[in-house]
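What you see is the complex with one protein chain gone and the rest in place.
Entry: chain A
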């Protein structure tokens, strides 16, 4: 597809090309209350100021709903439904198009441009949505397999239920934070010797702090209690996608998780990227996922619909001494881990549960995360300059555990 050209200077390598138009929540010195915006190149278009100054004048369908652009989260905009998201996104794209249909709205309107086009570096980002519930699935088959091998050997790597149903559990909504928030190493109970017959837990800071490279998807349409969502209708319920780092305390997890699943191992923090890439922006990159050789029950059968997305994902780790390594070996496409030995979405897999050290560019070694480490997840669809659709950063720095006087 030929890249769309804008009158605005947009770096050809920008993840916020004209093909993207992701939505987020910003605050600025001029408007300190969090409010909606979209990202384009190195700018945010402040939708609150834009709508207040009649920027949507050429889009009649949004006229009765403009107060959604003054809300502190995107929930009200999302609730308007996908047909409206599509129309608003296309309208905003058209405003930035070279030789676009509405040049008087923004391109030729210096006053509006000054008021609404803000350098991203002057914007503070906030959680894009109010999250009432957060469910974490386990759909990365390669990750599930790799982890299973570590604990049970290849024959029993995947549980009997794995290919029949998407296994999931509830995370803690209150612990989801926006990219840039510091993550404190958790304290908790861990086994001093996991292999010992008699289990003796000690109380300690987590010693196996890990990442989990994931995608997050936001819901825009609810369902009623007791009424399942038909799989063909599911896309209507989806708003957009972010990167998600499900920070994990592997030692706390190993001791606590039988029989009710992971809990404190996960609820100390989960980071998401700040810009929500709408489903429509991802459609050109739709693809098939990993084949499931099991015959699925009808309620799960998508009948060959291309419902995954080809997203190049990478993880980089910056140590406290500021040496950055692109753990290029952690590149994966799809959900969590790739197939090859070098495409792992978490340190548990990458280091064989702490048995193999990875060497960073500065010569430092790692098994699990250390205090001061900063982990950045990035993701981008496509490879054509000027047409990249990316997610921005999903980043968190590990702070030392709280010292408790007990």
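To be clear about the criterion, a residue touches a chain if its C-beta (ideal position, glycine included) is under 8 Å from a C-beta of that chain, and two chains touch if they have at least 3 such contacts; residues count from 1.
Criterion: contacts and distances are computed from a predicted model.
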item	value
Identity of the absent chain, which is to be given by its UniProt protein name, from "Glutamyl-tRNA(Gln) amidotransferase subunit B, mitochondrial", "BOP1 protein", "Mediator of RNA polymerase II transcription subunit 11" or "Fumarylacetoacetase"	"Fumarylacetoacetase"
Sole residue of A:64, A:154 or A:226 that reaches the chain not shown, by the stated touch rule	A:226
Which of A:24, A:140, A:188 or A:240 contacts the chain that the document leaves out	A:188
Option touching the unshown chain, where A:260, A:291 or A:356 are the choices	A:260
Contacting the left-out chain in the complete assembly, out of A:201, A:284 or A:354	A:201
Residue ranges of chain A at the interface with the undisplayed chain	132-133, 138, 159, 161, 164-165, 167-175, 177, 181-182, 184, 186-189, 199, 201, 203, 206, 225-228, 230, 249, 252, 255-265, 267-269, 297-299, 399, 402, 404, 406
